[in-house]
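Excerpt of the complex: some chains, original placement.
Order of writing sets the chain letters: A and B. Residues in each chain are counted from 1.
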Amino acid sequence: MKTYTDYLYFTTKQEREIVNITHEIEQAVKRSGVKEGLVLVNSMHITSSVFINDEESGLKQDFLKWLEKIAPARLDYKHHQTGETNADAHLKRTIMGREVVVAITKGALDFGPWEQIFYGEFDGRRKKRVLVKVIGE
Amino acid sequence: MKTYTDYLYFTTKQEREIVNITHEIEQAVKRSGVKEGLVLVNSMHITSSVFINDEESGLKQDFLKWLEKIAPARLDYKHHQTGETNADAHLKRTIMGREVVVAITKGALDFGPWEQIFYGEFDGRRKKRVLVKVIGE
C-alpha cells in the first residue's frame, strides 16, 4: 500500500474566483506512483471549496452569481460581531463543498468526459492551501 | 490490499429523475471481495448526482420541487451562450452532490436504518455513467 501527501498554494487576485486545478492533481497522482486507489482533494480553509464541474467560462460566472443570490454578502451576520466580514464566504463554500474524492484507475484520474477539478475561492487575495492525499497501490 | 472498479449506466426516461441504486452498489461490493474498506460512488457527469437519503416517493418529489426553487431552469444563464440549455442542471447537481463515500464493514455497506443511495439525474434521456471504486482488504 502506498500513500502520498502534497499541498497546493493559491493567492487569487479576486475576492471570488474559480481556478481549474485538474492538471496539478494529475501531476500529484503521477508523482504518487499509485495505479489503483483514491485521491482526496480538499480546501484546508473554511471559506473556499474544491469541487468538480465543467470548464466553461459562462458557467463559472453563473455559479458566482447564483451563490451571491442564495448566500449573499450582507452586513448583519452574527459572525461579523467577531470583527470578521466574510460570513457569506462560509455559506458559499458549504454549497460548493469542501472536498472531492476521485478514483485512480490505471494510474490516472478516472473521469467522465467533462469532469474537471476546481478550487473555488470566496474570500481571496491571501495565501491559501489545498491538500492532496493519495492512497492505493 | 484490494481494489475494484465498476461502471453503471443509466438512461432515464424523464429529464429529472431520482433512481435508487443501493442494490447495484451492494452487488458491486460483493463482487469486490472487500470485507473492510471504503466504496466511492460518483456520477461521471456534471449534470447528475449521487447522494444518500430516504426511499420515500413524496420526499423525492419534494427534492425535485425544492431544487427547481433554489436552482431554477431559466433562459438567461451565461452558460447558454454556448448553445447549452442545461445550466440549472449543473447547479442542481451541486446542491445534491457529485459523490458519496460509504464504509464497508464485514463485507457490507455500513449503513444506518434509512440510508439508501440514489442517482439524481437533472439532464436525462441520454446515456450516463456512474463509477464505483472499492478499496480495502
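Quick note on the criterion: a contact is a pair of C-beta atoms (placed from the backbone, for glycine too) under 8 Å apart; a residue touches a chain by one contact, two chains touch by 3 or more.
All figures in this text were calculated on a predicted structure; none of them were measured in a lab.
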Copy count for the complete homomeric assembly [2 present here]: 3
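We adopt the following convention: only the chains that are shown with their structure count from here on.
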Centre-to-centre distance between chain B and chain A (centres being mean Cα positions), rounded to whole Å: 20
Residue ranges of chain A in contact with chain B within the complex: 1, 36-38, 51-54, 56-59, 61-63, 66, 70, 95-97, 100-103, 105, 110-115, 135-137
Complex contact set, residues of chain B against chain A: 1, 3, 5, 38, 40, 42-46, 70-71, 77-82, 87, 90-91, 94-95, 97-99, 101, 129, 131, 133, 135
